[in-house]
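Moving on to chain A:
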Amino acid sequence: TDLEVTHWWTSGGEAAAVKELAKGFDATGNKWVDGAIAGSGGTARPIMISRITGGDPMGATQFNHGRQAQELVEAGLMRDLTAVAEKGKWKDIIKPASLLESCTINGKIYCAPVNIHSWQWLWLSNEAFKKAGVDVPKNWNEFVAAGPALQKAGIQPLALGGQPWQATGAFDTLIISLGGKDLYMKVFKDKDAKAAAGPEMAAIFKAANEARKLAKGTNVQDWNQATNMVVTGKAGGQIMGDWAQGEFQLAGKKAGTDYTCLPGLGLNQYLTAGGDAFYFPVLKDKAKSEAQDKLAETIVDPKVQVAFNLKKGSLPVRGDVDLSSANDCMKKGLEVLAKGNILSSTDQLLSPDTQKQKEDLFSQFFANESITPEAAQKRFADIIASAN
Partner candidate 1 sequence: MAPHSSAGRPSQLFKNLNSKIALIPMMLVALVVFLGGTVWTVVYSFTRSGLLPRLSFVGLDQYERLWAAPRWIISIQNLAIYGILSLIFSLVIGFVLAALMDQKIRFENTFRTIFLYPFALSFIVTGLVWQWILNPEFGVQSIVRSLGWSTFEFDPLYNSDIVIYGILIAGLWQGTGLVMCLMLAGLRGIDEDIWKASRVDGIPMWKTYVLIIIPMMRPVFITTLVLIASGIVKVYDLVVAQTSGGPGIASEVPAKYVYDYMFQAQNLGQGFAASTMMLVTVAIIIIPWAYLEFGGKKRG
Partner candidate 2 sequence: MANSVSIRKLSLSFGAVTVLKDLNLDIRDGEFIVLLGSSGCGKSTLLNCIAGLLEPTEGQIFIKDRNVTWEEPKDRGIGMVFQSYALYPQITVEKNLSFGLQVAKVPKPEIDKRVARAAEILQIGPLLKRRPAALSGGQRQRVAIGRALVRDVDVFLFDEPLSNLDAKLRSELRVEIKRLHQSLKNTMIYVTHDQIEALTLADRIAIMKNGVIQQLDDPIAIYNKPRNLFVAGFIGSPSMNFLRGELIETGGKTVFRTNGVDFSLDGYEANGPLAAGRQVVLGLRPEHIGIDQPEADRELHQAVVDIEEPMGADNLLWLKHAGHTMSVRIAGARRYAPGSQVRMSFDMRLASLFDAQTEDRI
């Protein structure tokens, strides 16, 4: 049975990973009809939502797991996967459990998580630092210190793409890595406006202020263009999620020798476990519904998980798979996971509305130096105060 799957994985590494999913699904005798929409989730999600609410849903669709699809589920537009999950014992195998939790609404499971993505990575170009004549930094603070040297060598210290979610992600990373777990949880989980306005946050904003100075002049939009600057040594480093790994890999770079990755920016080694999940709209066609179940099974299938995540650079959603072929960086990630230093991602903690407001704030903050950290913090506190 043909099943149309929409997603926004169109960069090189992503596309290669999707191919693995499709291969796995086609092997079940069904057919993956690809509905890729380029231009990140911001472009793709409205289209997906329109189609689902318009009554002409696709067979399956990517969302970040978390609260993006919550209302669709509540409106009864999404297929209940509880049966499949029980059959596949997802509760047992999927790790960390928070992934499945964010798929669960009113006790029912509505999505199949594909991967774990963590945002808290600093990617560094060894070549760039060599050129600038400084050692490859081991954490954020060293990186900041190396900034002037990079600049002198005509190298962009920090690469930061223009899309709003990148600025937001970078800032959230700073919170965890510089401010620590408690601050992060207080602000985003408890929506503690006082904490958001407090001195600890002020320090983060100061750091962000430094970051934006280092990022000035990047002049690219897409995250992978920014990553590419690091890959080619035009930029010193980039704060980006683990999916950046796919780009390095595609360019044939080797972790450790060509590039360096620092989880948690080399400071607080906490990772958030967000990621992508597939949702399955309710379809009338029985055959399609069965194919949907098959796809859900395929997604959590161990072989597919390995193949997919190796290409994508993300971590598998189940702990019981063999990742011996994983590279240096992935292994670092797995270590952190194993330590249990896992937090929920902001997509899980905050509503899309709040996320959007944060994006507006941070994309402006990083692009426009006339906004002082203090002013930005005040607006941040306001957003947290009204967040839900």
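Inclusion criterion for the candidates: all candidates are chains of the complex that A comes from, given by their letters.
Note that contacts are C-beta pairs under 8 Å (C-beta built on N, C-alpha and C of every residue); 3 or more make two chains touch, one makes a residue touch a chain; residues count from 1.
Treat the numbers as computed from the prediction; the structure is a model and nothing was measured.
Put simply, of 1 or 2, the chain that touches chain A in this complex is 1. Looking at the complex, you find that chain A touches candidate 1 at residues 41-42, 45-46, 49-50, 53, 68, 70-72, 75, 162-164, 219, 221, 351-353, 355-357, 360, 363-368, 379, 386.
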